[in-house]
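Note that one protein chain of the assembly has been removed; the remaining protein chains are unaltered in position.
After this line comes chain A, so read on.
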Amino acid sequence: MESDKQSTERQATILLVDDESINLSVFGQFLAPYYQVLVATSGQRALQLAGGAPKPDLILLDVMMPDMDGYQVIGQLKADPKTGDIPVIFVTALTSDLEEERGLSLGAVDYLYKPCHLSILLARIKTQLELKNARDWLKDQNAYLETEVQRRHQENEAVHLQLLQSEKLAAIGQLAAGIAHEINNPIGFVNSNLNTLDSYLRDVFCVVDASNAALDEKPLSEETLQSLRELKQAKQLEYLRNDIPELIAESMEGLTRVRDIIQDLKDFAHADKNEWELGDLHKGLDSTLNIIANELKYHCTVHKQYGEIPQIYCLSSQLNQVFMNLLINAAQSIETKGDIHIRTGRADQNVWVEISDSGKGIAPENLPRLFEPFFTTKPVGKGTGLGLSVSQNIVRKHGGKIEVTSQLGQGSRFRVWLPIRPPELGAAE
């Protein structure tokens, strides 16, 4: 026993409660070598000690006591969350099954009869303490596991957001060539026009300078006048007068187009704008169409049939990502020339956005795997295989769903259903 005592990291504390001091001293003396022993001669005192420090690991409680009996004491111990987890062993002279049953029903872990064999007492105490240690360990372990689960959940959430962002950037990367084309066109003609304007202005000022020189000449000779007329003719001043406003208007339009593309890209790529807000789905569809115009306009005709839909609470930048994935899929499924229809509408408390194409359709054996991450039938470099999986996650987060119907050789139809107000909006981040 001596070695056991040494090996326990902390000496357990045992509270003895008995109104007879002779019992206390017998037990106390016997237990003292093994445990730290606290004693109380009344229920009140016992409650005080149980709530204080050091907190007892086990209470040996007499049942028959004046003022407050053992049943009352255990009742109060159990009622207090601070002391409720201390195991209690009743030690009593009452020998009746009924009493024992009552004691155990009140939360006692064991029941001993006086007088009792001290080594039995010690064994019972040891068992209870071991049990308590095991319980405490389990409780700690549970708490640890709970925080771990919480942490992993947060980590998961962060990785998910990162995935969304990566998928979006990957998609933009694949669009980069098209976007470059879309931007280089206006930059090309604006730049060219400015250079032309430069030479126009040199011609204009050449005529102005000649006119000024003529004005200084007194009297103005007919020859000077004639050469001035010829200069004006040669520099095509009348043509410039008409062409310059056109040149400027076209250039301004070009710059507006570049500005709009950049703005759409910015709106689209924005990661930090992850807030639930009232969003206009039609606006989102239009700006997404602008970004991917270059992937569509050469071989697809886009037909828009927007219905009357209210604004909905959503993460609009994430929904644009969904629309982009669906539109690009539609465009890529069309091999030569075809149509893409975008329809919207409302049904009850939901709105829907439908994107259908006249492309090659999806093989029936591929339909069940459509939303699997990394599943793709596209050639290398044309898709990450994450588009639909990410889209489905986004739509689910909105409390919606994606319906697919497809016919090989006829085309596919994707319909995104979204509640006007997502049910778990309060809980959503």
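Please note the rule applied: contacts are C-beta pairs under 8 Å (C-beta built on N, C-alpha and C of every residue); 3 or more make two chains touch, one makes a residue touch a chain; residues count from 1.
By our rule, contacts and distances are computed from a predicted model.
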Chain not present in the shown complex, as UniProt names it (candidates "Response regulator receiver protein", "Cytochrome c oxidase subunit 1", "ABC transporter ATP-binding protein" or "Heavy metal translocating P-type ATPase"): "Response regulator receiver protein"
Which of A:72, A:165 or A:185 contacts the chain that the document leaves out: A:185
Candidate in contact with the missing chain, chosen from A:58, A:109, A:125 or A:247: A:247
Hidden-chain contact residue, picked from the options A:196, A:274 or A:366: A:196
Candidate in contact with the missing chain, chosen from A:297, A:378 or A:421: A:297
Chain not shown, touching residues in chain A: 177-178, 180-189, 191-193, 195-196, 243, 246-247, 250, 253-254, 294, 297-299
